[in-house]
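One structure is given here, and the rest of the page talks about it.
Note that one protein chain is taken out, while the other chains of the complex remain in position.
Let's turn to chain A:
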């Protein structure tokens, strides 16, 4: 259908629209008009992606600025879904408009997923694929072949074939899903990964994972050329602060240090070799550095050059300092730094210090200054280039050390160095980890907000909305949470606070291993296994708790009882095991055996896997998924948030727990024809009702916030029966689905409301006769 939002014609690829989709689109339009940022919470399963795309594409095509769209999502499958949705939208637009628009939409993912080269894509590890690919595609190798016909290097023919095409037209216009693109490229024998990379500047819309924008290590290379007025969308962004933090954090272990010093030694050898054979090269490099060229200027060529761990704005635009200009000096410098770190790791007590303290001590003991440290990463990549090192894998650990050096010397505020000598609390053999952790999520995302005029952050569960602007330190023009309009109540949220025997249940640390509580949770599981058809998903706060409660259930014979009704599958930290468990789970759900999946609220299952329809009829949240509060990193972060953003520890912890809980609950409801029961089982949830996303809280009636297990079961039974009744699609019309006439009627009405407000005196202006007729006509339709 085609409708107008103000003056913007929007082509929506479905004949009907949900009211919340319309509201959502209007708000995005407003944001884009004003130029600013927005946080929007849109219930899952209400066609968020298609609304986002159809509005932004309409916006792009209609206005002369043709603002580019950058759409960031979380997982590869979500990106693929968005691409397919976009393709459908563009096909619809073509049909409606009657001509093919000059439009290019591409998605970007890692080399591992895209590579077509048979000798490379059989590798299973992403880093190995990256490395192999770089080796076969970098300019050096090519140059060597051209110059002296070296035979020991091999070039990727898929990549080479790209050079034969026009650089701005590697693929014809259109929308390519990953599948379609790899097919196209297979046909043409070109490299899909580099096709996308090089086409980014010519795309109307680019869809990729938000790491490509947030992580300074890759954003420099991938997203640098995006123009300022681009529309940036972060979808599924409820975890965006964690992504920001991770992209600037780094862990060092003893093992890495060992490898790094080995790397340094072999680097030294390499330098000696090169000196004997080709001393000129090193001298050249040195001369350039002396001339005051910054490393970046020296490596001023194509894509795979610099990998700086820090944000571009924090890079020093100066010459590399004297003491690390010579290659051998630099290596010696690095060695000294590694040795210092090694001695540091020998400390057997937990220490926590700021980067400034660290640098101070470093200076006292080793006379390493701050400034050369800052250039470590740059200098290292330059050296690698000069030495024409092919297999960077050997130097991976060393590279991490240089990254660490640069990070630690660049940032003073918002970072913390924490040394944990023991892995777990009661371990006796030390296995120290030096964590360089970022505490301030706003650091990594700041350049995004600075660079782009409109950033839209959206997700199905992003409540409370005001937490994000505070944490990420930005201003919004619109913060909105939409509710779901439903013809029938298709989800049943309940809070169970006590077991059938009226004992309060809670996963509070002190009491969670109490047999009566464990048994109550167990009997709750049995009851729900009994009444839930097909799939039942259970979430625990942590692996540790899940393991202990499962073993206790085993000894109480609770699992035997559950086994009668459902297969029991467990998520483990191992990705492959989990994938297998999920597959079995899905089979069991669709052949009538039924299954229960025990998983963890912060695990893989809770984040990316959808449990639609029969795959999840009930989700059981056992306990509040608080973070492990004894973690030093968390403590440091809490302290930081309190001092800098005035966010109280408890507020943050409970916010973080509730967003994960909401995320888990949202897994079962993936569309308007879907239905599911959402159970929060902990006494403490009763007080946290208003921290749930608006659409869930709205469905949670006051009667359902303080239930015992048996009452909840009775509710659930009734709900399941009602939901199984055939639904008359006519019921939804006009209420939760609008066709074009109903939409126009709504728009007309809204205009009158606005007029009324402008009038100010409270009178609703009389409709003109014509409008009245129009309205009546629309209502009749």
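Methods note: a residue touches a chain if its C-beta (ideal position, glycine included) is under 8 Å from a C-beta of that chain, and two chains touch if they have at least 3 such contacts; residues count from 1.
Everything below uses one rule, namely that contacts and distances are computed from a predicted model.
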**OP:** If you had to name the missing chain as UniProt does, which of "Ribonuclease II family protein", "DNA primase", "Ras-related protein Rab-2" or "General transcription and DNA repair factor IIH" would it be?
**Re:** "General transcription and DNA repair factor IIH"
Original post:
In the complete assembly, which of A:146, A:349, A:424 or A:591 touches the absent chain?
Top reply: A:591
**OP:** Identify the residue among A:343, A:360, A:722 or A:754 that touches the chain left out of the display.
**Re:** A:722
Subject >> In chain A, positions touching the absent partner >> reply: 530-534, 565-566, 589-594, 613-614, 617, 710, 713-715, 717-718, 720-726
